[in-house]
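Below: one structure, written as structure tokens.
Heads up, one of the protein chains got dropped from this complex, but the rest are sitting where they should.
Letters A and B mark the chains in the order given here, with residues in each chain numbered from 1 onward.
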Amino acid sequence: MRLSEVAGKIGGRLEGDGSVDIRGVAGISEAGEGEVSFIANPHYTDEAAMTKASAVIVSENWNSACSAALIRTKNPDEAFTKAAGLFYTPPARPAKGIHPSALVAADAEIGENVSIGMLCIIESGAEIGAGTVILPQCYIGRKAVLGEDCWLYPQVSLREGVRIGKRAIVHNGTVIGSDGFGYTVDAQGGRTKIPQLGIVEIGDDVEIGANVTIDRARFGRTLIGNGVKIDNLVQIAHNVVIGDHAVIIAQSAIAGSTHIGRKVIIAGQAGIAGHLHVGDGAVIGAKAAVTKDVEPGVYVIGVPALPAAKFKRAQAGLMLLPKFKERVAELEARIRKLEENR
Amino acid sequence: MRLSEVAGKIGGRLEGDGSVDIRGVAGISEAGEGEVSFIANPHYTDEAAMTKASAVIVSENWNSACSAALIRTKNPDEAFTKAAGLFYTPPARPAKGIHPSALVAADAEIGENVSIGMLCIIESGAEIGAGTVILPQCYIGRKAVLGEDCWLYPQVSLREGVRIGKRAIVHNGTVIGSDGFGYTVDAQGGRTKIPQLGIVEIGDDVEIGANVTIDRARFGRTLIGNGVKIDNLVQIAHNVVIGDHAVIIAQSAIAGSTHIGRKVIIAGQAGIAGHLHVGDGAVIGAKAAVTKDVEPGVYVIGVPALPAAKFKRAQAGLMLLPKFKERVAELEARIRKLEENR
Partner (left out) sequence: MRLSEVAGKIGGRLEGDGSVDIRGVAGISEAGEGEVSFIANPHYTDEAAMTKASAVIVSENWNSACSAALIRTKNPDEAFTKAAGLFYTPPARPAKGIHPSALVAADAEIGENVSIGMLCIIESGAEIGAGTVILPQCYIGRKAVLGEDCWLYPQVSLREGVRIGKRAIVHNGTVIGSDGFGYTVDAQGGRTKIPQLGIVEIGDDVEIGANVTIDRARFGRTLIGNGVKIDNLVQIAHNVVIGDHAVIIAQSAIAGSTHIGRKVIIAGQAGIAGHLHVGDGAVIGAKAAVTKDVEPGVYVIGVPALPAAKFKRAQAGLMLLPKFKERVAELEARIRKLEENR
């Protein structure tokens, strides 16, 4: 495809030779001849000056050096995604139907145009929505329900009764519906398991990363809203409720019965204690330890988590302590002198 | 079941109409007509005033508003668990016997009344105790030993030689007996793997969550005591020893050769360095980084972990720093004046 054609299809303004033949996209420092790259993060400005790419997608007001043709656009990140789509052949959809090696219960309800891969297990009473793809070695428990057009990567486990909406994507090794962690303790410290009677219910358009764990409710439902995106190795405990369009980055954990508002963003390795409310649109910083409710729209960081400005002030104070100590020592010396001179 | 009957069976004292028909249990804000809920955590007092539940289990001395009938009891949490049990039908035990699609070595010893699910693999010399249930797609390595009445959820992996006691519950995707992480380093920084010759040995009545990893010993045994409960995504390194009735919450990690005492509680996302001793009954706070031995019964928090009172004092000091800074600036001004007036 000619560069001019790429620029046109992504809605950008070309500065440079539009006749160059483009065959793919790549990162700014890896791209070579015939490839389009992009700069969305000022971090990479230096790399632009010596990129080997044939063209670079930049913002409207870009004015740094670049060794390649430019495609100016309002949102370089978005435009690059479009460009990538021009050259991307999505993984072939597996053949429709049930692979002969899969074990599907006679009373499972399998929708139209479903693909069930090699060595999958679909237990009794499960329902698989039309157009859904289940890749090899997945386990779908009794009466679990998967909506239309979902895509499960290999080795996903859905425990009994789990309900997932439409267009979900679930990556390898993820477990949905494992028992919540709950015990009563006797006087000797022995623990008796509290039966985990509930389910997990997941809305539409949710994506869940690899090796994630989402526990079923003690009773009622662990609830994941529409459009929620969950990264790898995240832990979601029993009875957690997650609002629509929330985002949860890798290795974060949400303890039991906590409610996460709509559009909340939880950065990597954060932890949120149980029985809390995190308001709509709040942002939880990476590695933060949330121990109290968070108001809507507030950005918290730290261990324990504080509003970011407060945390940064405390942190700055900490860094100034050595200097501060000198000031107090000096004060002590001066006061001693004054006292001697009295 | 009538409410009066529910109250009687859980040993509570009813205040309200005992003739109401009860058909289940639910959380205080989700419960509706015909459901019993409970308040164990003062957090939820407000919700009690407007719950739609037909009855709420509360403590003996409860005196807040509640829109439902009350069942007074000494331990509402425990009583609620009993109530839930009245309405809970546990998942059907799978059929006894070996599913024809499972691959079981001819010399594996399979006890009476064992269930081995679809596509399970039981390697040579493994021993499965009477009454144990192994759900689909599990892998039981050579000479691994599972005691009586264990329950393995799908896709659990036990490596060769692992030994597990009676009544263990292991959730999906958990790996027990993977190699410990150990290398010798040469002068060029290259690493040579140290063979991990040991096993993992697990006591009776242990429950292990989903996607947990427990490494085999470098030599000898990684040892998990009786009654230990381990949550999802926990990492236990080689040669760790965990005392009876310890509890380890999600995403915590214990580094190599550390000994955890009896009844220790390790909260979520905590980390404990290698070669340490954590005394009986100690409590490790969420996200704490334990870098030294912990005395029995002590509660530590923070990074690095300190006894809680000490940590909180330091933390409080940190928050006071800005005010403190003002005080020192004021002192400097006053002293300047005194010096000028001398």
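Criterion: a residue touches a chain if its C-beta (ideal position, glycine included) is under 8 Å from a C-beta of that chain, and two chains touch if they have at least 3 such contacts.
What you see is a predicted model, and the numbers here were worked out from it, not measured in a lab.
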Exercise for review: Out of B:M50, B:A130 or B:V328, point to the residue that touches the absent chain in the complete complex.
Suggested key: B:V328
**Study point:** Chain not shown: contacting residue from B:M1, B:A40 or B:I194
**Key:** B:I194
Point to revise | Residue numbers in chain A that touch the chain omitted from display | key: 24-27, 30, 41, 43-44, 75, 77-78, 81, 84-85, 87-88, 90-92, 101, 118-119, 136-137, 153-155, 169, 171-173, 207, 209-211, 227, 229, 231-233, 245, 247, 249-251, 262-263, 268-269, 286-287, 302-303, 315, 318-319, 321-322, 325, 328, 331-332, 335, 338-339, 342
Exercise for review: Mind listing the chain B residues that contact the chain we can't see here?
Suggested key: 103, 119, 121, 137, 139, 142, 155, 157, 159-160, 173, 175, 178-179, 181, 183-184, 189-191, 193-195, 197, 211-213, 215, 218-221, 233, 235, 237, 239, 251, 253, 255, 257, 269, 271, 273, 275, 289, 303-304, 313-314, 317-318, 320-321, 324, 327-328, 331, 334-335, 338, 341
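The rule is short, and it goes like this: only the chains that are shown with their structure count from here on.
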Study note, to complete from the structure: Taking each chain's centre as the mean of its CA atoms, chain A sits from chain B at a distance in Å of 24
